[in-house]
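Quick one: structure below, then a few questions.
With one protein chain removed, the remaining protein chains of the complex are shown where they sit.
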Amino acid sequence: MKVGLIGLGKMGLHLGKNLIDHKHEVVAFDLNSMAVEELGQYGAIGSESLKELVQALTKPRILWLMVPHPVVDTVIHELLSYLDEGDIVIDAGNSHYKESLTRYSSLREQGIHFVDVGTSGGIDGARNGACYMIGGDKEAWEIIEPIFKDTAVDNGYLYTGEAGSGHFLKMVHNGIEYGMMAAIGEGFEVLEKSQFDYDYEKVAKIWNHGSVIRSWLMELTQQAFSKDAELDDIKGIMNSSGEGKWTVETALDLQAATPVIAMSLLMRYRSLETDTFTGKVVAALRNEFGGHTVEKNK
Amino acid sequence: MKVGLIGLGKMGLHLGKNLIDHKHEVVAFDLNSMAVEELGQYGAIGSESLKELVQALTKPRILWLMVPHPVVDTVIHELLSYLDEGDIVIDAGNSHYKESLTRYSSLREQGIHFVDVGTSGGIDGARNGACYMIGGDKEAWEIIEPIFKDTAVDNGYLYTGEAGSGHFLKMVHNGIEYGMMAAIGEGFEVLEKSQFDYDYEKVAKIWNHGSVIRSWLMELTQQAFSKDAELDDIKGIMNSSGEGKWTVETALDLQAATPVIAMSLLMRYRSLETDTFTGKVVAALRNEFGGHTVEKNK
Amino acid sequence: MKVGLIGLGKMGLHLGKNLIDHKHEVVAFDLNSMAVEELGQYGAIGSESLKELVQALTKPRILWLMVPHPVVDTVIHELLSYLDEGDIVIDAGNSHYKESLTRYSSLREQGIHFVDVGTSGGIDGARNGACYMIGGDKEAWEIIEPIFKDTAVDNGYLYTGEAGSGHFLKMVHNGIEYGMMAAIGEGFEVLEKSQFDYDYEKVAKIWNHGSVIRSWLMELTQQAFSKDAELDDIKGIMNSSGEGKWTVETALDLQAATPVIAMSLLMRYRSLETDTFTGKVVAALRNEFGGHTVEKNK
Partner (left out) sequence: MKVGLIGLGKMGLHLGKNLIDHKHEVVAFDLNSMAVEELGQYGAIGSESLKELVQALTKPRILWLMVPHPVVDTVIHELLSYLDEGDIVIDAGNSHYKESLTRYSSLREQGIHFVDVGTSGGIDGARNGACYMIGGDKEAWEIIEPIFKDTAVDNGYLYTGEAGSGHFLKMVHNGIEYGMMAAIGEGFEVLEKSQFDYDYEKVAKIWNHGSVIRSWLMELTQQAFSKDAELDDIKGIMNSSGEGKWTVETALDLQAATPVIAMSLLMRYRSLETDTFTGKVVAALRNEFGGHTVEKNK
């Protein structure tokens, strides 16, 4: 099929190659012309503008957006000038499902399909076989299924029907991911503080061979320790890109008790700081009532 | 090799068959004579007492204990009357590493090797290939390695050296397991409470195909949903058998911040109750200061 | 001063009496005419509509809203037809500070002052001396200070300046309240499950006499236990009315690690359910890998 691919970052570029590997025609655009060129050399048709990209496609046009969620509306807004009824806009980035619901409704009014796709599997998945969770109109889905089938790992896509349900499912997936990663991290922290002297790479490896906690994340843990045996070079700063927060916010809205996911998120925030105001207040209080010594900033 | 297998519960029975499949001679004992008989029919030499079992072995005798941790000492105590210097006692159940350290020292005084082995992989692993974490004397390890190599899944065993380090590693493994399971559970709870109508078996399946959270636990999740699509038949009572608690206690001793594992444990305890005293106090307080209505027990 | 009091619920009615006790003229309105009548008998001027209420005031009119936060906009919307430049709208209920910021801006465009007031102290405080946290224009504040000074407990009001800062401060106050209440509840839960047999009323009483945790909440705890020694009659269902959730959401937006407040909120949600989907998933998983028995719904 012919696909307009917009956004050639870490994920988009690899997806583009994946599409091309499967004999799809990719018309590509990114503000970064270097990325367009790179994908061009791999077989894509480069374009210098969204307009040019749209013009290179055939109806119903398939637009695959792989851009950071804050710019999705900007891209869609411009696209709207060029699109026609029946065209299909796919947002395969990490957008909030509520925004996808809004986009779905507003595009629908113009006769344009909006499909929300959660993409998992990381960079490697994008390149060699991703995992897709897909919400949106069945009519559109039937047209675009081949490009997902081809670029997914075997059985690695699920059409979940209702608009928004793809991004919702991906959001929750990431919430689970936060919790799992924190559980793994905490486990190794206990090992690190213990009286025993483990070889972490070997530990992760053994846990990937027959144990209950064998998982891709544990494989990646093994891989990480194989590069830096004690992670000495790395700071424990845990950034986050939104989906964990959205999961917790959604849980609050749904009154769902999700302490594990919530704590995994809060500890990420905690890791961004070297000292906390909470700590200062508690230390000051201990000093006030018990005369406990307080450590001072010089 | 000739192995004395003591304890033929869910894990022990399957391990016995696994050993026999790999041409080891198993002398088996359990208080439950039915289990002894079952393994006997599979090729084991049954015994009617620990004494008989020990007598059927050749020196250095290898005793593989697969009994609930509260009875390990009782078994060892009786065994001591029959054992000789150089014999090897393996505790492959879920014992506390501190108890293993004590047992190691006290057996060592009598010239007997004690090897602490954490066994993971569940029943299926016991039968078809387990995952072992092994602490204890190198001298003993070199003798018994074959039985672990043979009954483990490929590469599924790690000799971690120091006494206690096997059970410690298994304990932490289970702590991670608690956290991962809670993360998965919470994710599905958010799905369940959401506006969307997901097919959970399909969701678990897609998450096992290419997603970041693919894992054995997610495969089991898929399997569970395949049997009961919404888990309607099951009560959400989360029992626990100790290792999660030990992990949190150890984390407290080590001053390691492990909120995710700790919360996964506390929520298990919470699930054992239909109402809480905490809740009663908070509800009463809300009523006292704000006149908020309290729900009454009839 | 002459004050238009809108909303005569638990808080509003008591505040009205408090105002009247301090010689303020109260013009009162509520959809519930019984409440209007009750306050009328106490000395207020009843009114049958917002229009009538506004007409009974003198410029600059002071409108004190004490209504549930979801209807604030509706009330303000109607009021706008009757108000004039320089009038002052006070929202002393538990509104979200972001909404207060919006209301402030939109009323300001019409020359009307909007003052956001967080009111604490419960029903008793409303009647006998409340605690106010007040944001909004200084110009308006200087006019209305007397009514707050008079109805507050000694020193019980703070003008925090910027629009929104009053409701923000009250929101955080409630977040702390959630955490404190949960801490107290959990403490008594440990006592309840312990081997000892405490008289909880006496425990709360002693903790209010000289201990580090003496507090109004502990006094209320004592009071609650004096009415029902073991809280046998009360269900531990912890409802919530929003501010705790807002605090956690705000903490997430600010990337502030607030695990204690977050957990106090999540446990409230947990208390609304007798069983959880999380629990079902975890129980099912334990069964899958370990053959652990699952409790069934009949």
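Chains here go by letter, A, B and C, matching the order in which they are written, and residues are numbered from 1 within each.
Assume a residue touches a chain if its C-beta (ideal position, glycine included) is under 8 Å from a C-beta of that chain, and two chains touch if they have at least 3 such contacts.
These numbers come from a predicted model, not from an experiment.
Contact with the chain that does not appear here is found for just one residue of B:Val115, B:Ile184 or B:Val212, B:Val212.
Looking at C:Ser47, C:Asn94, C:Thr160 or C:Thr278, the residue that reaches the missing chain in the full complex is C:Thr160. For the options C:Phe114, C:Phe168, C:Phe225 or C:Tyr269, the residue in contact with the chain missing from this view is C:Phe168. Only one of the listed residues, A:Met1, A:Ala56, A:Val153 or A:Ala224, touches the absent chain: A:Ala224. For chain A, the residues touching the chain absent from view are 10, 122-124, 181-182, 184-186, 188-189, 192-193, 216-217, 220-221, 223-224, 228, 231-239, 241, 259, 263, 267-268, 270-271, 274-292, 294-297.
Interface with the hidden chain, as seen from chain C, comprises residues 120-122, 125, 129-133, 152-158, 160-162, 164-165, 168-169, 172-180, 182-184, 186-187, 189-191, 193-194, 196-198, 202-203, 205-207, 209-218, 247, 250-251, 254-261, 263-264, 266-267. What chain B contributes to its contact with the hidden chain is residues 212, 245, 248-249, 252, 255-259, 262-263, 265-267, 269-270, 272-273, 276, 278, 289.
As a working rule, only the chains that are shown with their structure count from here on.
One inter-chain figure worth recording: chain A and chain B are separated by 34 Å, centre to centre, where each centre is the mean of the chain's CA atoms.
Note: centroid distance chain A to chain C, computed from Cα atoms, is 38 Å. Along chain A, residues 212, 255-259, 263, 266-267 each make contact with two or more other chains.
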